[in-house]
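Here the complex is missing one protein chain, while the rest keep their positions.
Up next is chain A:
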Amino acid sequence: MKGFKPSAPFLLLLPAMIVLAAVVVVPLLLSLYSSFTPFRLTRPETFFVFVGFRNYLSILSNADFWWAFGRTVLLLTIALNLEMLLGLGLAMLVEKATRGQRILRTLMMFPMMFSPILVGFQFKFMFNDNIGLVNNALQSLGITQDAIPWLIEGHLAFIAISIAEIWSSTAIFAILILAGLLAMPKEPIEAARVDGCTPWQTFRYVTWPFVMPFAYIAMTIRSLDVARAYDIVKIMTDGGPAGRTELLWTLVARTAYSDGRMGMANAMAYFSILLSIAFTVYFFNKLAAARTQIGAEW
């Protein structure tokens, strides 16, 4: 490493910095500024009117916004936890398989290949009250006679969206946790068994700590992509019925592009950015801690 200019890493990182500054940082500063103006797309002159915190104050008293905010947090909590559990279960099922593990692993990755917009569409199709697979199956099995209005009733729509979200992202957890399980040395498990641990204790105190960093990698990746739910909701319900499945992101899009109130939308967007950053920093720290715990270099 000796004999090189100390600025080498800086030079190597420079292109990345420039692109990110141009496309992410500068536009974000611009949107931060415009969140302090009453900017409307239809009236460009309003871009230069400064109103201080008025947008933020009116958001604070906006019930729709807080519903959307709460709903977003609820969706993320439900989705991330279930994805984690299901991913863990799936990984352990596949790890136990003695034959055809390669095929199982490929099948397991299947949902990852679907873009969120496709996931949204496919579940919109399946949950269709009239011709959807779900209702058809329920009716054929004689469980119900009525067409259940999956995407038309508020709570059911929320459930349907959660299912779509979980279906699409469980694979990420499963794949990474499986990688952890496969990389794990077998001796500690055998030692635990010899020492008389129950299967649950072996899992809890031997397997789980080892797999945890992998789960946090999955969490970090997922938290970078939480806004994928926008695509799913947009195509499945578009925030409906009557705003019952409106998430932060769909609300931002509606305020900005349908109502043309850019300043207000930018103020809302900042809330959703902060939410995303909070998630990422949280899991990133967990990841770093888990890594040091098992002594990996970072």
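FYI, contacts are C-beta pairs under 8 Å (C-beta built on N, C-alpha and C of every residue); 3 or more make two chains touch, one makes a residue touch a chain; residues count from 1.
Just so we're on the same page, contacts and distances are computed from a predicted model.
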Identity of the absent chain, which is to be given by its UniProt protein name, from "Carbohydrate ABC transporter permease", "Hydrolase", "Fe-S-cluster-containing dehydrogenase component" or "Sigma-70 family RNA polymerase sigma factor": "Carbohydrate ABC transporter permease"
Contact residue for the chain not shown (choose from A:36, A:69 or A:123): A:123
Absent-chain contact - pick from A:78, A:104, A:148 or A:189: A:104
Absent-chain contact - pick from A:36, A:69, A:150 or A:167: A:167
Where the missing chain touches chain A, by residue: 1, 4, 6, 8-10, 12-13, 15-16, 19-20, 22-25, 27-28, 30-31, 34, 89-90, 93-94, 96-97, 104-118, 121-126, 131, 133, 136, 139-140, 167, 171, 175-176, 179-180, 183, 210, 213-214, 217, 220-221, 223-224, 226-227, 230-231, 234-235, 249, 252-253, 256-257, 262, 265-266, 269-270, 272-273, 276-277, 279-281, 284, 288, 291, 294-298
